[in-house]
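So the structure is just underneath, and the comments pick up after that.
Note that one protein chain is taken out, while the other chains of the complex remain in position.
Entry: chain A
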Amino acid sequence: MLMYDDSFVAAMTATTYEATALGARIYGSEHVLLGLLVAHDHVTQHVVDMFPGLTAPAVREAVRAALDDAPHLARLGLTLPAASATAPSDGAARGTRPRAKHTPELQSALNQATAKWAHLRRIGALPKERKVSSAVLWLAVLEPSARGRRLLHAMEIDPDGVRAGVLSAIVPTGDAVPTWPTEAPVGPATRFTHWVFGHLNLPR
């Protein structure tokens, strides 16, 4: 049984190549955003139609110039000329398989996004497909804790607008677009576990 469909696999393959081409040791949500834009499946097509400024070269340039870090460094009086610290790379080179390891921020964003996505799926707001598609990666990249969202802010693209585009691309045409929950809903098993550990008074 395959868990992931072709669009997911294509996006993750593109992600690892983009991360390696940018000289990253491990990949994060900014590289997943790049991978999604490079793979260019139908969800991405829908989003890019709504936001023409959201292109792979623009995001690559934003990652290279660390646009999300720039205001924080500016407070210390540091201004970086764009693309000073890393050599330019085209991301088109294909050769050996890059390293498959991800950052903690991507993991937590994926955890949050899949929990919320599964909740919407359970209550019937999203279609129940058998395989996980690249839309889940889009939703993870747009989570508040992800670096991808900060980069989009720095590029002056509204992440919530992008998310609305992703959700409208995955619901069947004619259905209402669900609102994205701010907190991942907690199920009875998790609530019970928290209750038990809350009453056990264990040393941490």
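Note that in this section contacts are C-beta pairs under 8 Å (C-beta built on N, C-alpha and C of every residue); 3 or more make two chains touch, one makes a residue touch a chain; residues count from 1.
One rule holds for everything that comes next: contacts and distances are computed from a predicted model.
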Choices "Helix-turn-helix domain-containing protein", "PqqA peptide cyclase", "ATP-binding cassette, subfamily B" or "NADH-quinone oxidoreductase subunit N" - which one is the UniProt name of the chain not shown: "Helix-turn-helix domain-containing protein"
Selected from A:20, A:112 or A:134 as touching the chain missing from the view: A:20
Contacting the left-out chain in the complete assembly, out of A:9, A:73, A:100 or A:186: A:73
Touch residues of chain A, complete complex, unshown partner: 20-25, 66, 69, 72-73, 75-78, 80, 85-90, 93, 95-96
